[in-house]
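For chain A:
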Amino acid sequence: MYSLHAITDSIQNWLSVRFSPLWVLIIESLIVIVLAIALFAVLGLVLVWLERKVAAHMQIRLGPNRLGPAGIFQTSADTLKLILKEGLTPDGADKLLFNFAPFIVMIVAMLALAPIAFANGFQIWDVNIGVLYVSAVSSLSVIGILIAGWASNNKYSLLGAMRSGAQIVSYELSAGLSILTIVVLTGSLQISDIVHAQQNGWWLFKGHIPVIIAFVIFLIAATAETNRAPFDLAEAESELTAGFHTEYSGMKFALFFLAEYINIFIVCAIGATLFLGGWMPFHIGDWTQFNHVMDYIPSSIWFFGKTFFLIFLIMWFRWTFPRLRVDQLLTLEWKYLLPISLFNLLLVTVIAIMNWHF
Partner candidate 1 sequence: MSTVPLTHILFVSTALFFTGMYGLFTRRNMITILMSVELILNSVNINFVAFNKYLYPQKMEGIFFTIFIITIAAAEAAVAIAIVINLYRTHKSIDVDDATEMKW
Partner candidate 2 sequence: MTNEAIKEFVSNALPSATFDESGEFFTIQIEAVQWRPLARLLHSAPYNFDYLFCLTCVDWKTHFTNVYHLTSTDHRRAIVVKAKVDRNDPLIETVSDIWKTAEFHEREVFDLFGVRFKNHPDLRRLILTDDFEGYPLRKDFEDAVNMIKL
Partner candidate 3 sequence: MGPFSLIVLTIAAVAFSAGGIMAGKLFTKGSKNAHKGQPYECGIPTQTSPWHQFNVGYYLFALLFLIFDVEMVFMYPWAVVVKKMGMTALFEIIIFIFILFMGFLYAHKKGALKWM
């Protein structure tokens, strides 16, 4: 298996030989900043483009195809346009908070990137409470939405923000519980531990039906937490025009837009890490030959492949289902997902203790 440790370590060594520790820190920070921003930009562009293409093909049409091959520059044009568009602040708004909200959303999205293992040995911070950290940070994102909705001084925004507040907050529970199933199986919160525990098979396959149930619940909760259809009540277009970001324009709106996609990426990355083994290649029992072939595929490709597969699933949901009503949304969580995932967690615990999993 390839590991990026060698590369990162050599950079580290090279730097520490040449510069004082402070400078090393600064240079490394700069590298991380540049990488993170680049990742953001590229992810935003690619995901939006992907979504449009997926939507188009499900809807028997072509989708963007006039700018560049298969329209891949379409989103670049959109981004550039959004940057160049006037960023309005309504007169009646709470101007400070109004302009502050996109930053919060962005910071939250960025912070959640920290523990994600993009490849073997490529992780910004392998925090020892990994998944707990991610759920903590993602619970912050509701704040940005609440602020945006309230500060806009617009009824649609406020309604949308309230809805999304209740929604995100509720679905955090079942997301957390399904994350816990994996924690129970692994016995660690650290992302790297979780990935390594799946060396001989992904949890999804090793863990019997309870893990599959947990996976499904996680997917549903992830969709809801990122405000995606069919849970996109916060920006329900046919009800609240544009929901909590009704009053945002230009770059500020683009930041919300981008954050939405980054959040999708993050939850899908977490999902891929927990259930599909992160950057671990696909291994089958003791087919050594096969496993070797799989090992030749770089770990980052595995990671991104899995993540994008989950992203595709979430997009698939979006372009198929009608939206739930707000009370049904909460009923779904409180009456179905939460009891099921609690029960499921106990089941997984039994499996884990009895060592019934593979």
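Selection criteria: all candidates are chains of the complex that A comes from, given by their letters.
FYI, contacts are C-beta pairs under 8 Å (C-beta built on N, C-alpha and C of every residue); 3 or more make two chains touch, one makes a residue touch a chain; residues count from 1.
This structure is a prediction, so every number in the text was calculated from the model and none was measured.
A.B. asks: Have a look at 1, 2 or 3 and point out the one touching chain A within this complex.
C.D. replies: Only one candidate touches chain A in this complex, namely 3.
A.B. asks: Under the touch definition given earlier, write down the residues of chain A that touch candidate 3 in their complex.
C.D. replies: Going through chain A, the ones touching candidate 3 are 25, 28-29, 32-33, 36-37, 40-41, 82-92, 102-103, 106-107, 109-111, 113-114, 124-125, 127, 129, 132, 150, 152-158, 162-163, 165-166, 169-170, 172-173, 176-177, 180, 183-185, 187-189, 241, 246-247, 250-252, 254-255, 326-327, 330-331, 334-335, 338-339, 342, 345-346, 349-350, 352-353.
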